[in-house]
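Every protein chain of the complex appears in place save one, which is left out.
== chain A ==
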């Protein structure tokens, strides 16, 4: 039925989406590229002379950039490791027969629906606060010195908060994948004398590979641009200890009003995200075909 007529109609139906997404990519991206070559500060209105690579040079040689880059990688990597491993373990646990499975599942996935600013504030004040937080109470109770999480280990604390939000997502996806695993295959392997560990390595894990890929892809997209959690808990500090690339560009452009440097940073963030994206899209493209 795919006649000439149907094809024309289809093109017409698709075009608004394509035009909008194309505009969304090209217009702001073009402007970012353009601004990144200008000396452009909102606090100093007037002419914005062309300066070529100067902003890039400034941004890339700023020690804050290296810190932010490393922090970004640690944040994404740390959360991925925690949520993927935690998700597999939790998924396996929830896949077992038990009483009240539905309720436990509801408890476990709940953090995913908590908005980032709420999650950040609750953890910062009610748990990690060194005076009134619940962790401080716990430390007092055990006779220990309360630990000032966000001042002493800011990045690690943020990794913890973000992991709490994303663990439910990984668990839910991996549990769903586990439930489609052929039980007979596992039983047959058990009959053949395969231990629990080798059954996991040779049957469960390969079965989960596609789900793990999807979890990594989707989480990476969101984790590269973690922002609210940092803004609310530490403002990127102390110093630059918890500044990631997203936060650094925000600080450059909207706190220091340096549009030129901020834009250069934005372009750098885009290039880095695309390096990751190309790699990930290949992975998911391969996985979706089969």
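Rule of thumb we're sticking to: a contact is a pair of C-beta atoms (placed from the backbone, for glycine too) under 8 Å apart; a residue touches a chain by one contact, two chains touch by 3 or more; residues count from 1.
Definition applied: contacts and distances are computed from a predicted model.
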- Write down which listed name, "Ubiquinol cytochrome c oxidoreductase, cytochrome c1 FbcH", "Peptide ABC transporter substrate-binding protein", "Diacetylchitobiose uptake system permease protein DasC" or "52.8 kDa protein in TAR-I ttuC' 3'region", is the UniProt protein name of the chain that is not shown. "Diacetylchitobiose uptake system permease protein DasC"
- Message: One chain is left out of this view; which of A:74, A:109 or A:203 touches it in the full complex?
- Response: A:109
- Which of A:32, A:157 or A:204 sits in contact with the chain that's absent? A:32
- Which of A:79, A:159 or A:224 sits in contact with the chain that's absent? A:224
- Query: List the chain A residues touching the unshown chain?
  - Reply: 1-2, 6-7, 9-11, 13-14, 16-18, 20-21, 24-25, 27-29, 31-32, 35, 90, 93-94, 96-101, 103-127, 132, 134, 136-137, 140-141, 164, 167-169, 172-173, 176-177, 180, 210-211, 214, 218, 221, 224-225, 227-228, 231-233, 245-246, 249-250, 253-254, 259, 262-263, 265-267, 269-270, 273-274, 276-277, 281, 284-285, 287-288
